[in-house]
Structure formats: structure tokens, C-alpha cells
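Only a single protein chain was left out; the remaining protein chains are all shown in position.
Letters A, B and C mark the chains as written, and numbering starts fresh at 1 in each.
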Amino acid sequence: MKNFWKFLLFVLMTIVIIGTFVPPIVQYPKSFFEFPLIPGLEDKARIIFFHVPTAWLTVLAYLLAMFYGIRYLKRKDMYDDIKSVSAAALGFVFCILATVTGSVWAKFTWGSFWHWDPRETSIFILLLIYGAYFALRSALDSEEKRARLSAIYSIIAFLTTPFFIFIMPRLMIGLHPGSLEIDPATGQVRASSNPVIKFEMAANMRVVFFLSLIAFTILFFWFWNLAHRILKLEHVSQKEI
Amino acid sequence: METLYNFLEKNSLYIVLIIVLLVWIGIFSFAYKLDKKVKKLEESIKE
Amino acid sequence: MKKIFYIFYKDFSSELRMRFALNALIMFVVVAVSTILFSLGSESVAPNVYAGMFWVVVFFSAMSGLSRVFVSEEERGTTLILSLIANPVTVFLGKFLFNLVLIFFINSVIALLYMFLFQEFLIQNWNSFLLAYVLGNFGISASSTIIAAIISKANVKGTLYPVLAFPVLLPLILMLIEITKSAMEGNPISDVEAELLVLISYDVVMITASILVFDIIWRD
Partner (left out) sequence: MNEIILRVRELKKNFNRRLVFDKLNFEVKSGERLVITGKNGSGKSTLLKILAGVLTESSGSVEYILNQKKIDRENIYQIIGLVSPYLVLYDEFSAFENLSLFAKIRNLKISDDEINKILTRVGLLERKNDLLRTYSSGMKQRIKYASAILHNPLILLIDEPTSNLDIEGKNFVEDLILNFREDGFVIIATNESQDFKYGNRIINLDEYKNNKNK
């Protein structure tokens, strides 16, 4: 039963890889395996199956790291800190992936590697927070202090995130799907009319997309599980010495 | 470099391929790191 | 309330006696502003560049000066006596007050220097600028104080401080730049209402959260 998840992951990821590359993109899709053409995106629309899950895992990992950090503060159990730091380490990897994949894609779609669009800015800040988190951890030599202070830092840094999610899109012009723009006629904030930004997934794309999210989430939990089990063993083996 | 850029611009499917490969590299390097940690653990237990 | 004031008073009079922190800080501000002055020469730039440069100088002065409240206690070993004579909330608020006064002072020095040295740094809407100035100082002081408390326990204090503080202070700085720009362009205060509300909520959230978690940082 425990291995069921791993097989599910295997199957899902296979479907996602096939679903990413195989379906042709046509102007007027007729059958279920054809994706609709989006002017300005073409084949590049397929990035969504790999880029968005990495960004989602970055956020999920941060929330888990913070959750276990708080649990450490409550229960003073070293294993909570181990879980927290493993989640953060994975989150850091996915944060780098989301940044790099996004900027490679942006080069070919929007013209340059970096645009300071609200989402790009938020992922950059998350990258800085992850970096700061690990810098702080490496500067503390007592285990308890390290666990305690890094948990606190993750909370303090988290408090600034609502700003990036809710307020920044108002200030800056967004390029990501779902961004808002300012209506030149009325000066009101409205949903953007640019086809790339208005981008809505066709039903079959949406299926692949959600399968991909599920697959990546399973992958994340599997790796996280491995990582914190290994760290725990390390912790135990050092204790005996 | 210029030709590569033009090629990728015309065949944007390869950009998706690059992105998938990048994700794969990331996942692989994390797995590699875990593997190294396990090896270190094994050695420390042997001693 | 009185206790908080006396913690502030202790730091204040000790700073007056030793003075090296304050002198270094003022020198830092002068050097930073004159570097900008030299690099600009006689060119004129857009208001948002001035607004940005103004808050960048404030940010870095804060980074070089505001960590002292906890770092100096930790370095001299006086953390113990301080935690024996006051409860953590009092200590935090006292230190917060000290940093607040310090940042108000530095910020005024920077603002005056800017107004004298850059002809184009003209604030047209004083109401929104002053509101941003006051709310911004509260926010900077709250975040820097709690982060100073965190880094005072670490091994490498100086370099770590801006690294930890930057992501936390960035939203605040962005808001402040936005409001300052609008104030320089002479837009009415209603244009930056949303930004001002964000500033207020940032301040409230940071101060409350800091008070709640400070106890955990403070006790070794």
C-alpha cells in the first residue's frame, strides 16, 4: 500500500511528459488530444505543465517549513526542526528551478530574462528569504538556537508575503496569466485583455495540468520524506558518538 | 549563439524541452545529494 | 510604560557616553549622500530615481546602525543583567523606542541633506510625504529591531543583518518609494491611500508579531 504512491507518481509523471510533448497544437482543436493555439505562445504554452508545479512546490515547501518550525517552538522536538529544514532545502531547489525555468522561457516569450513582473519579484523575494534562512542557520552553532531562531525568522519573513500576493500586482504591470492591468480609458484596475495574459486553459490542458500538479506534489512528499529520514538518522548516529 | 537563438525562437517546442530538462537536473541533483548523505551515514555506522 | 522609557534612557545615555556609533552613522550618511551627488553630477533624473535613492540610503544607514541595540549588549555580555531586571516585552519596546528615535534622527539628516544638495528633490505634497516618513520609520524600526535580536545570537553579525532584513523590509521600501514619488509629483493624498493603508498594516503586524516572538529569541 505504501508503495502505491510511488507507482501512481510513475504513471502520472509519464502521462504528464507525454501530455506535454505529444498533443499537436492546432487552430481549431477537433479531437481530445489537440491543444488550441494561443497567439503569441504557440508551443511555449506547454511550459505550464512543468513551470507552475515548481513554483507551487516552492510555496508549499515554505509553508511546511514554517509549520514545522512553529511546531518545534511548541514541542521542542528536534525532529520537527529536521522536517522543517528538509522542507526548506527542497523548497530552495524548487525555487531555483522555478526562477531559472521561468526566465529561460521569458527570454523567448517576453524578450529578456527578467522583467520584474509581480510574480517574478515574489519568487525572487522567496529566493532571498530561503537564502537568508540558510545563511542564518549556518551562523548559529547551537542546535537549539538554530532551530528556534530559524523558525522565528521564517515566521517574520512570511508576514510580508500577503503584500506580494495582494498588493504588488496593483502597482506593477504583470505579464503572468491572470495579471491585472490599468484600463487606459477609466483608470480602473481590470483583468488584462492581452491574449497571453488572458490565457485560459482548454479542458484537456487543464487535465494534464492538474495531473502534473498532483505528480509533482507526490514527488515532493517522497523526496521530503527521504530527506528528513536521512537527516534524522544522521542526528541519531551523531548522538551515539 | 545567434543561430541557436533563432532556431529556438522558431521551434519553441525545444524551449519546453530545455525547461523539462532543467527540472530534471534539479530533481536529479537533489537525489544525488541525498545519496551522498546516505553514503556518509553508512561509513559513520561502519566505524 | 516608565520601564520602557528607562531602558531607552539607559541606551541613550550610554550612547552619549561612547558616541562612536552615532558618529560613524552620521559619517556613513554623509559619505553615501555625497557618493550619489558625485555620480549624478549636474544631470537631472526622474523623481522616482530620487525617491528610490532616498530610501535606499535610509535602508543602508538603518542596516549599519540599528543592529547595535542588541549586538552591543551581546558583545559586552550585559544581556544577562538586562534580562534579570526587566521582562522581555519591556526590553523589546525599550530597544524599539531607541531605534525609532535613532531612525527618525538619521532620516531627518538624510532628508535635509537631500533638500539642500539636490535642487530637484522637491516635495510638493508634504502631507503624504510626512505620513510616509512617520509610518515608514515605525516599520523600519520594528523590523530592524526584531531582526537585530535574531542576529545578535549568531556568529557573523554584521554581514547577516542586511541579508535577513532585506526581504522583510523590501515591501515597506517599495511602498515608501511609491508614496515619495507621488509626493514629489504633487499628486493628492487620495492617490496613495492604498499604499498608506498597507504601511499602517505593515507597522501593526510587525510590531505585534515582534512582541509575540521576542520572548523566544531573548531567552538563550
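In this section, a residue touches a chain if its C-beta (ideal position, glycine included) is under 8 Å from a C-beta of that chain, and two chains touch if they have at least 3 such contacts.
These numbers come from a predicted model, not from an experiment.
Contacts of the undisplayed chain with the visible chains, over the whole complex, involve A, C. Across the entire complex, the residue among C:Ile85, C:Met115, C:Leu197 or C:Leu212 in touch with the chain not shown is C:Ile85. Contact between subunit A and the absent chain runs through residues 76, 142-144, 238-239, 241. Where subunit C meets the chain that is not shown, the touching residues are 2-3, 6-7, 9-10, 13-14, 17-18, 76-78, 80-81, 83-90, 215, 219-220.
The working rule: only the chains that are shown with their structure count from here on.
Rounded to a whole number, the gap between the C-alpha centres of subunit A and subunit C is 32 angstrom.
With centres taken as mean Cα positions, subunit C sits 42 Å from subunit B. Centre-to-centre separation between subunit A and subunit B, using Cα means, comes to 17 Å.
Chain contacts: subunit A has no residue touching two or more partner chains. Residue numbers of subunit C whose C-beta contacts span two or more other chains: none are found. Residues of subunit C touching subunit A in their complex: 143, 146-147, 150-151, 153-156, 160, 163-164, 166-168, 170-171, 174, 178, 194, 198, 202, 205-206, 209-210, 213, 216-217, 220. Within the complex formed with subunit C, the residues of subunit A that make contact are 73, 125, 128-129, 131-132, 135-136, 139-141, 145, 148-149, 152-153, 155-157, 159-160, 163-164, 167-168, 170-171. The part of subunit A that touches subunit B in the complex is made up of residues 17, 20-21, 42-44, 46-47, 50-51, 54, 90, 93-94, 96-97, 100-101, 104-105, 108, 219, 223, 226-227, 230-231, 233-234, 237-238.
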